[in-house]
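Of the protein chains in this complex, one is absent; all others appear in place.
Labels A and B are assigned to the chains in the order they are written; within every chain, residues are numbered from 1.
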Amino acid sequence: MASFEEIGPRSPVTESIRVDKVSPQARLFKNLRAITVLVLALVGLIPVFAMGVTALKSRADVVAVPPRIVFEPTLEGFVFLLTERSQLSGAALTTAQENAEDLGLFERIALANGQRINGPSDFVMRLRNSLIIAGGSTIASVTLGLFAAYAFSRFNIPGKDDLLFFILSTRMLPAVVVAVPLFLMYRQLGLHDTHLGMILLYTVFNLSLTVWLLKGFIDEIPREYEEAALVDGYTRLQAFFKIVLPQATTGIAATTVFSFIFAWNEYAFALMMTSNTARTAPPAIATMLGRGGIEWSAIAAGTLAFLIPVVIITFALRRHLLRGVTFGAIRQ
Amino acid sequence: MDLTIQNGEFVVLLGPSGCGKTTTLRMISGLESVTQGDIYLDGRKVTWLHPSDRDIAFVFQFFALYPHMTVRQNIAFPLQAEGQPKDMIESRVREVVEMLRLRHLLDARPGKLSGGDKQRVALARALVRRPAAFLMDEPLGALDADFRETMRAEVKRLHISQEATTVYVTHDQIEAMAMSDRIVVMSDAEVQQVGTPAEVYHDPANLFVARFIGSPGMNLVSGQYADGAIHLPGSNRYNVGNGWHTALPRDLGGSSEVIVGFRPEAAHINEDGAIAGEVYAIELLGAYTMLHVNLDNEENEIVHIRSDRQTRYPIGTAVRFDLDPEMVRLFNPQTEMAIRREVTP
Partner (left out) sequence: MSNVALQKVSKRFPGVTALKEVSFSIKDGEFFVLLGPTGAGKTTTLRVIAGLERHDEGRVLFDGEPVDNFTPAERDVAFVFQQYSLYPTMTVYDNLAFPLRSPLRRLPATEIQRRVTEAAQKLHISHLLERKTAHLSGGEMQRVSIGRAIVREPRIYLMDEPLSNLDAKLRESLRVELQHLQKTQHSTTLFVTHDQIEALTMADRIAVLDEGRIVQIGTPDDIYDRPSSVFVARLVGTPRINLFAAGRENGKVTIQDSDLHLPAASNSLPASFTLGVRPEDIVPDSEGTFSGRVGLTEPLGVETILHIQSGQQTFLSLVQGMTHLGMDDEVRFNIAVERLHYFDGNGKRIQ
């Protein structure tokens, strides 16, 4: 077989030009890559740092050009964000200044601007609304999604694929397209500017996400577990709670985080479907107008405050998010 | 681990899951890094070379065929990756396809093929380059039992016709025995014995090899050595042959604990047999019968005796049997090593 002889082993290679995990030089490269990625990540976080810093700047520092890196931190932004103030002048101002030692921290800062604190601002309420609405809709969409995902995963529903696609397609709708009809509907139903209305809205929009995510997680749980339980005398519902649920906790945690983040950050509908009672934080933060125009430090402080609940939830569930779904499969 | 594989040899790395056989194979191929030591191919050091520079071909258990390419493209791929001229690739592919009888599948996609056909394509892809060595990781593991038999003979025939050095990993000791020139028996990351199939079968170096090779493995019964005989469970006595009388006390030191090993075919059912027991289970295997006999009442010492197909005993029957003295092996329970018999001059 002439062809075989002609193409024998190539001339022996003793040095690889390709770098890979096998050689010790490759490890150095791996470290370099890791450091580069870390640096890039830090660079990506600069806007977050900038925001944190801005929250602590005084009005003057915020608009200074060039931007001040070294400055004197102040809680002015938080004061503006969290309190209702009224301007003092003349005699009232002097009286207040004389009694300065009796005042709390916030009141003293307000006084420095010639103001007196009347009470908490709307922002606290807005934050509370966000929590109620995002929390409520997350619980609703994850629960409904869980049952729907289980059904889609385990049962032969006629038209299953079409239904799933339909559910997914709701996600493709830009808010703007449905805003007007929804607005009219809500007005008609008396759901405009209500907590219930917003929760319903967010639940429906989140369902596509939760159903798809949870179905994926439930698909990975082998059917044999439930079938064994069925054969052993449990009803499907009991098998669902005793067997599927404990193994789906990672998936449920991940889905909860994602739907919460979506509902929490939602801006368009929050702006259009609420005016006062049910208004959530995002529209509130964007429109903080003060005596001198847009209060940047307040906006930054508000954004910071707004971030906290999400960070807490994600941090609390981080192990669930990182851990893959593992099962006690037969080890060979 | 120290191992030298000769040119054209078919060496099997054999052991249970987790023993290190696949890791060894992957180190030879370059898919796994070496913590200490070196690997040489034809005298040149390849320890840190990229897999594609080592001139080896790898056959995986789950075929690893490119699903988006046809069979023809799969087989041609390694040569294309090397940049060989087109007519060269075509003639090579044709030869390999004839060798493995794949002509009727050339334009099919791997997704449509049976397991056996997929493995043949994987073999063809490995053969097409004529590498210095073939590395195979349990290639028959994913196939149905009857396919495994035919493919086993086919791989062996290919090896003989190509005179190709092959390193083959498996946990199936039948495959190892049938195909290899030498077997490397491994357990827990250590080499237990290296030898020809006859050597590991008839002269296992330790208890692990004795148990692992053969289906079922060697019967290993614990006993006490005293006065030229071994006392076995169930008040059985086995008189040891001449070659053991000096070797035993020397090897065992002060202890009298010894393990008697014999293969199922070394025992013969006999009404006046030296050893007695009770039938625990019986397996009818078509060409022969395997009797599982309980030596004592605790169901701890069960020995397997191979008998002809006429043998049928209900569970619980009392039986007696003899051992062929040439085929008996003794082991030291402390060291787990085989005791070497004195060879009578």
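Keep this in mind: contacts are C-beta pairs under 8 Å (C-beta built on N, C-alpha and C of every residue); 3 or more make two chains touch, one makes a residue touch a chain.
Note that the structure is a prediction, hence the values are computed from the model and not measured.
Of B:D87, B:D146 or B:D227, it is B:D146 that touches the chain left out of the display. Touch with the hidden chain on the side of chain B covers residues 16-17, 144-146, 149-150, 152-153, 156-157, 160, 171-174, 177-179, 197-198, 201-202, 211-217, 263-265, 280-281, 283-287, 290, 292, 302, 306, 315.
In the full complex, the hidden chain is touched by chain A at residues 222, 224-225, 227-235, 238, 243, 246-247, 326-332.
One rule holds in what follows: only the chains that are shown with their structure count from here on.
Averaged C-alpha coordinates give centres for chain A and chain B that are 56 Å from one another.
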